[in-house]
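Here the complex is missing one protein chain, while the rest keep their positions.
Presenting chain A:
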Amino acid sequence: MGREVAESCVDTMLMEMVAMFSGRFYANKPELAARRIEAIGYQVGHQLSERYTMERPRFSDHLEAIKFICKDFWSEVFKKQIDNLKTNHRGTFVLQDNKFRWLSRVSIDPSSEKETEDPSTPGESKAAQAVSMYLYFPCGIIRGVLSNLGIPCAVSADISSLPTCSFVIRVKA
C-alpha cells in the first residue's frame, strides 16, 4: 500500500486548500472556511487511523490512544514524534510539537516582535489569523483519529510561539 509522493506536493496542496477555501469559496466568512477544512481533516483522520492501527493491538484506554497519536501516528504523518505531552487527568491533553512540519515554511513576522504586548494591533492579529487557518486541517485530523478510536473530543491549536505548536484535546463527557 506504499507509494511515495514528494513532500513539496503535500505542502502545495495544503497551501492551495487553505487559499481556495478562505479566498474563493468562503471569501469573507473565515469561520465557515475553517469548519469545512476541519471537516476534510476529520475524514482524512478517520481513514488514516484505520490504516495505521492495522498492525498493532487495540487500545485499552484513552491514554493509550493519545500516546499512539503522539508517537506512531505523528511519526507516520509528520516524520517526528510529539515533543511534549501534558494532561490534567480530567480529559484535557496538550500535545506540543516544537517544530511543526506543516508550519516550517511560514515566516515569523519580524514587525510583530517589536510591538508592545497589545493584541489589538492589526498587524499581529492578521498574521496570527492567517497562520491559524493552516492549523484547522491538522486539528481535524486529530479529531478524526480520536473519534474513530471511540473518543469524541474537540481539538484546538495554539500558536503563541512559532514554530512551536500546541494542540489542545478536550475529551467530551
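Keep in mind that, in the parts below, contacts are C-beta pairs under 8 Å (C-beta built on N, C-alpha and C of every residue); 3 or more make two chains touch, one makes a residue touch a chain; residues count from 1.
Assume contacts and distances are computed from a predicted model.
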Exercise. According to its UniProt entry, is the unseen chain "Trafficking protein particle complex subunit 2", "UTP4 small subunit processome component", "ATP synthase subunit gamma" or "Translation initiation factor eIF2B subunit alpha"?
Worked result: "Trafficking protein particle complex subunit 2"
Seminar exercise, completed: Out of A:S22, A:S49 or A:S166, only one touches the absent chain, namely A:S49
Exercise. Quick one: which of A:R58, A:H89 or A:K172 touches the chain that's been left out?
Worked result: A:R58
Exercise. Residue-wise, where is chain A in contact with the chain that is not depicted?
Worked result: 1, 43, 46-47, 49-51, 53-54, 56-60, 148-150
